[in-house]
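A protein chain is absent from this complex, but the other protein chains hold their places.
And then chain A:
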Amino acid sequence: MVPEAERLLVIACGALAREIIAIRDASGLSHIDLTCLPAILHNHPDRITGAVEDAVQKHKGSHARIFVAYADCGTGGQLRTACDRLGVEMIDGPHCYAFYEGLTQFAERDDATSFYLTDFLVRQFDAFVWKPLGLDRHPELRDMYFGNYRSLVYQAQTDDPELDVRARICADRLGLRYERRLTGYGDLGAALRDWVRD
C-alpha cells in the first residue's frame, strides 16, 4: 500500500469516471484515488468552478497532488483561473468531445453542425439529454433544439457493438444522421499519465 501522503487524487466529472478507472487500471497507476462530482453540473456551468474548488479544498490535506479531470466545460476560463490559483492541474481544451477526438483534430474539423455523444452519454442519453431538455414531456421542442444540426457523431471510447446500436437509436430519436468515430480515450490518457509522471 502506498501511504496516504503519497497518494494522488483525481477529482473528475462523473461523466469520466468509468474512463479514468479504465485508464488507471490499464496503466498500472493504482496509487491514484478517484472522486467524482455529479455530471449533471454541466447543465449549470456557473456552478462547476465552485464545486471543483470545494472538492480541492476538502481533499488537499489527504493527498500529495490533485488533478482536476475537467476541461473548461463552459466556465469561460474561470475553472482554469481557479485551478491555477489552487496550484492544481486540469485538462486542456474546451470540453470532453474535443479531448476525446484530440484537441488539434477537433479544432481542425471545425464542425458546428454535429451533436456529440460519448460512451457515457449513450448510456445515459435519457437522463442527460432527453429529459433535461424536456423532450420526454414536450417532444415538439425537438426541432427547436436540434433543427440546425445535421449529424449525431458518436465518439466511441470503447469498441462496443451494443453501444453502437444504442447510439444509432439516439440519432433516430433526434432526427439526425448517424456517424460513429472510434476515438478511444483521446488526449485523456496522455493528460493523466503526463500528470502522474511530473
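The rule we apply is simple: contacts are C-beta pairs under 8 Å (C-beta built on N, C-alpha and C of every residue); 3 or more make two chains touch, one makes a residue touch a chain; residues count from 1.
Heads up, the rule we're going with is that contacts and distances are computed from a predicted model.
Per UniProt, the protein behind the absent chain is "5-methyltetrahydrofolate--homocysteine methyltransferase"; the candidates were "5-methyltetrahydrofolate--homocysteine methyltransferase", "Multiple sugar transport system permease protein", "CheY-P phosphatase CheC" or "VWFA domain-containing protein". Touching the missing chain, out of A:Ile21, A:Leu86, A:Leu133 or A:Val196, is residue A:Leu133. Mapped onto chain A, the footprint of the missing chain covers residues 43-46, 72, 74-78, 94-95, 98, 107, 110, 112-113, 132-135, 137-138, 141, 144-145, 148-149.
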